[in-house]
Structure formats: structure tokens, C-alpha cells
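Certain chains of the assembly are absent from this excerpt, and the rest are unmoved.
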Amino acid sequence: MNNEELIFSRKDQHLIFAVKEKVESTATTMLEDVKFVHQTILDYDFSEVDVSTQFFGHKVNAPLVISGMTGGTPLSGKINSMLAELAEEFHIPIGVGSQRAGLKDPSAADTFRVVKEKAPDVPRIANIGASQVSMGLSVGDAEKLIEMIDADVLAVHLNPLQEVLQPEGEPVFRSFLAGLEKLVSSVSVPVILKQTGEGFARESARKLVGIGIKGIDVGGTGGTSFAVIEGLRARLMGLDVLEEIARDFADWGVPTAASILEVRSVFPDILLVATGGVRNGVEVAKVIRLGADFAGMALPVVRSVYHGGVPGGRRFLDKTLKELRIAVYLVGGKDLKDLKKAPIIVTGKLKDWIIQRELIIRSE
Amino acid sequence: MNNEELIFSRKDQHLIFAVKEKVESTATTMLEDVKFVHQTILDYDFSEVDVSTQFFGHKVNAPLVISGMTGGTPLSGKINSMLAELAEEFHIPIGVGSQRAGLKDPSAADTFRVVKEKAPDVPRIANIGASQVSMGLSVGDAEKLIEMIDADVLAVHLNPLQEVLQPEGEPVFRSFLAGLEKLVSSVSVPVILKQTGEGFARESARKLVGIGIKGIDVGGTGGTSFAVIEGLRARLMGLDVLEEIARDFADWGVPTAASILEVRSVFPDILLVATGGVRNGVEVAKVIRLGADFAGMALPVVRSVYHGGVPGGRRFLDKTLKELRIAVYLVGGKDLKDLKKAPIIVTGKLKDWIIQRELIIRSE
């Protein structure tokens, strides 16, 4: 099996594990430590609630991104097609998984391309790994990725934990910031950075000041954990030391709730997506309240389409967005601006985190 | 099945679910975070303890309201009859469920009327939904409701969560405050507002300042949850998306303990009833200590009469009121005034809530 084949099969393994196994972090998002204060005197109708917003200049129907997950194999092509159909139908942004494989192999590229075909009218987010950027991704290749899905944004995903855990991983980031700066200044679309399940801390955010990135997806701890997924893969391969290491890192990282506040303390105005363990519309409302512009969801969406096809995904998104609208209504708001200033109570470990890191929850 | 039939059968469904299923919120009242400080040096006798008080000018034997629940169907008529018999016997106030059905249908009206027949000497609380007020309840109709049970008070119940969850719900409150103001100024009895399980926050209370309402029942989270009940109904109807949404809101709202303090911070002197998850006489004492004038109970009372008839209800109320008297005695008090200044300790999430919302527990 050569390296290309490895990438393909790895992608399918990730997908299959994600939809069939317990792959979530043993730590929580800390969103359970956030409680809204219910309002009962509402002098407007539920039908007036509007959760539409802007994503890099595009109007979308809800502050929800279908986070980048897959592509590169026939199975993942089918998944991408269904996810794209849903993004179009709900008029929300959609990302794809790492397009590295698509650069070299035309049939792999098709499994990404389907996204622009099925979701032509919504923002699309291209995706490449930080390792590639560190190792000198060329502007030409970057543009190929963008063109592949006619992307509005390019996401560079950061996954240092996964890189150190994967047997075939490449934890080589020496030239990352330089590469990123070059990429940002030369590609035709805005670039965002995106963690994939260990979150973003203030110190890391600070290193990005001045580089010109246009957004951050905190990809916080509490949802899908690539430590857990790589642990499952390691077990399959008989690499049991690796499996155990992975287990010891299954709670590693900055929980999604904390991560939003960490990033906001450095970038008060950047587009902030909060992916990582967001599981329903009340939690979408919570991440927005804490300071995110968008919630992102990966695992629950891919599970819904894997098991239920487009109807399953529609059912899930319907539910999620209805919940978001209910939450906005019941905190006494009509739109996301109102939501962002709704009173909340913060308890438990998130309270500790906020105090010790001297963070602030804004009420705009 | 037309709309009237729906209301009837819905009422019976609510009742049956309430007495037979787990219908309580997944969140608590936070009353468990309140602890009384036992006093052992008592220089008076237990028989001197007197928990009688006033409800809108009527002397009653205890600070306990049988909260409004039902009416409109033959079954609920029987329940109302038994509850009324108990209210009369214990000389405490009693409410009825939403009388909407009784406005149009004389046989439905009878199921409410029984309350004035069986409980002629205690305060009776009429009941109508905020949606009706929003949609322009006429003064004539309001007076019909009042007359139906010869009510001393009219309660307008607020249930925005239930309205958004019910397939047939009417979450239309645009004209609510205007309608309420009109109602208050024109009906012949005092008007109180009443949440039904998600509680009242300070912000909502503030919207009521100046309108002339005479009381608030906080109807806080921790007891009967209409999210849970509507989830059960949704399952019966095969509306599984709705069922899941309901589940995600099963912990929604302001817990009863917190809600008392929230409302008191706006209305220091209004008649305040604390319904929602109050389950025994110690908890009755706790809500009074926190600032309520009355505790309200719905679920445990209806369960006791449903399963045990009037004797079952008598047994439950006997127990509850004996517990209240014991609690008053063992905090070193003789009456409710003493209870309201008994020392307490507050821990856990209620402490967080109080601190973060800058609330105060009075010791009058």
C-alpha cells in the first residue's frame, strides 16, 4: 500500500469510526456550565424570530456551518454530495475535508467537486492541513483547492495532536507561520484557521495577529476527538502503545466554551466559528452567546446523513434550527444581536477557567 | 377532530401523563441548595405554631395554593371536584386550569363551576392563557371566566415554551402587554401572572412594572415540565422531531428558588406564589423563606387525588402542612413572619445564581 492509498483508506476509516464508534472526547465542551435565563414576557411572535446572518458577505439562513470532514474516496464523495444538498436547502455554509488527496488524483477531486455542484448558492470552504502549509504548499496548489469547490474561503486545519499520534503523521510546523503568511497574502479568498478538536488558546491566537487571517474556527474539545479516533485506528493496526497514548490524550485541549472566550480576547472582531461538541440548537445558541458568529457541526450531521440519507440530515437540521429559534425567542430576543446580549449564568469549571484566565464574556 | 375536541383531549392527555409518567424537568428547583439552621432551644410549644396567612384579604390556614391544572372534560371535572373539596377542608386557595374551553361549551363550564360549589369559602383563582390575552380576550369573556367559579383572582398563565412546542400552539404574544393592561384595568378582580414551569426572570418582571398586576406565581423550573409533557404527546403523535426538541428543553428555565429572588428584586411587595417542584412541607418552608408569600403545588396534589381520591389528597395535605409547621418550629419560629427571617445556608448552583445576578435574600 503506497502513501496515496494510505490517505484514502485513512479517510474512510475516520468516517466509519466517526459514524459507528464512540469518538468523542472524554472532556466536555463546558457548554453545560452555561445557562440561559428564560424570559416569559415576550411582546412579539415566535414567527418574528430571524436567525439569518452574514458569512463573509453572503447572507445565510442561520449561524451554522456544516464543518469540513471528508472527501477523497467514493464513500466520502457520496457523503459530501448529501451534505452539500442539505447546505443548499438550508442555505448555510459548508466545508469539505482535507483536499490533499484531490490535488493529485482527479477521481478524488470529483468527490470534493460535487459540493459546488450540489451547493452552488451557499458559501463553500476549502480545506488543507497545516502540515501542507508548513511543508510549502504552492499558491498554484492552493488555488486548485479553491477552484475544486469554487470556494469562498480557504480553511487551514490545525491538528498537531493528531499529527503526533498518527503513525504516518507529520508534526512538522517549523515553517508554518511563514507559509501561512505567504498563503494569506497570495490566495484569492480569505483564509481561516481551524482546530479540529483541541481548541484554541489565547497564546496561540496571539501568534496570528498581523498575519491577515480572516477567521478562526476554534474546533474545541468536547466533541469528536482525533485522539480517540487515532486510538481506534491504532488498535486496528495492533499499535497498542499508540492506542494507550491516544487514550491519555482523550481529554486534552481547550473546551469549546472556553476556546471562544480565549480567541475573542485577542480577536474581538474576527469571524469566529465554534465547532466541537455542539450537539443541538440550544448549544448553537450558547456558542453564539459566548461570542461565536457561527456554530459548526461535524459529527451529528455526518451521522444523520450516514444513517438516514438526506431526509435524516434534513430532520436533524430542521430540529437544530428550530431549537435555535426557540432559544432566541425564550431569552427574549428576535435575532442574533439580541441573543448576544441575553443574560446567562456561568458555573462549574468554565467559571474557574474564565476567572483564572481573566477572560470576559461580552454582552454587546 | 375539530379544534374544540383537540383542546378537550389535550387536557385529558396532560392530566393522564402528569399522573402516570415521569413529567418533571431534568433540572432541579435548586431548593436543595437551601438549608435551614436547626434550633433546639425553643421556649414555646409546638401547638403554638400558626401558619395561617392572608390571600388577597382572605384569611387562609396555610401559605399553600392548590395550583390551577385542569377542567373542560368529564375526568378533569371529577378531579376539580375533589381538589375543591380539599381546598375547602384545609381552607386554602385553589386555582383551576385554563378555562378557555369553558367559554364556548356549557358542559365544559360545569367542570370548572364545581369548584365554587365545593369550595365556596376559600379564595378561587380563575385561569386563562396569555395567548388568549394576546389575541384579544374580551372583557366580557374575562368576566365569564371569573363568574364561572366566582373567582377572587384571575390568573393569566404564561407558557411560551409550551406554545412553541405544541403542534397546535399559538406563540403569538405581540399584543400581550397591551392586552394585559386592558384586562387588568377592566376586570372586577385582581389579576396575577403565572408561569407554568419555566420560571420568571427579573427582566420579564420589569416589563410588568406599572401595569397593575397584583401578584406573580413564578412557576419555576424543577417540577412539572410542559416540555416533557409535550414531548410525550409528540411521541404519541409520531412527531419525533418535536419529541427530541422537547427533550432538549427539558431543563430549560429559571429554577423555582432562583425565580423567587428574581421577581422579588423587582416587586418587593407583590403577592408572590412559588409553584414548580415544591414537593413537601420543608420545601414549602424554603420558598417562603426565600421570599414567596405562598407555595403552590400542582403535580403532587393531583397525583394524590387521582390515585387515592379525597382521602389520598387529605393525607398528602395533612403531611405537607404538618411538615411546614415542624419546619417553622424547628427554625425557632411561631409563624410565617418568623420563618421569613430564619437563618439559612445557600450552596451550590443557587449560590452562583445569586452572586452572578446580584440578588438578595431578605431577612425581614
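The chains carry the letters A and B, assigned in the order they are written, with residues numbered from 1 in each.
As a convention for this text, a residue touches a chain if its C-beta (ideal position, glycine included) is under 8 Å from a C-beta of that chain, and two chains touch if they have at least 3 such contacts.
Bear in mind that the values here come from a model prediction, so they are computed numbers and not experimental data.
Here 2 copies sit in place, and the number of copies making up the whole complex of this structure is 4.
Everything that follows uses one rule, which is that only the chains that are shown with their structure count from here on.
Rotation angle relating subunit A to subunit B: 90°, from a CA superposition, given to the nearest 5. We define each chain's centre as the mean of its Cα atoms; on that basis subunit A and subunit B are separated by 43 Å.
Within the complex formed with subunit A, the subunit B residues making contact are 158, 160-161, 163-165, 171-177, 195, 198-201, 203-205, 207-208, 221, 241, 244-245, 248-249, 252-254, 349, 352-353, 356-357. If you check the complex, the residues on subunit A that touch subunit B are 36-48, 280-282, 315, 318-319, 322-323, 326, 329-330, 332, 343, 345-347, 351.
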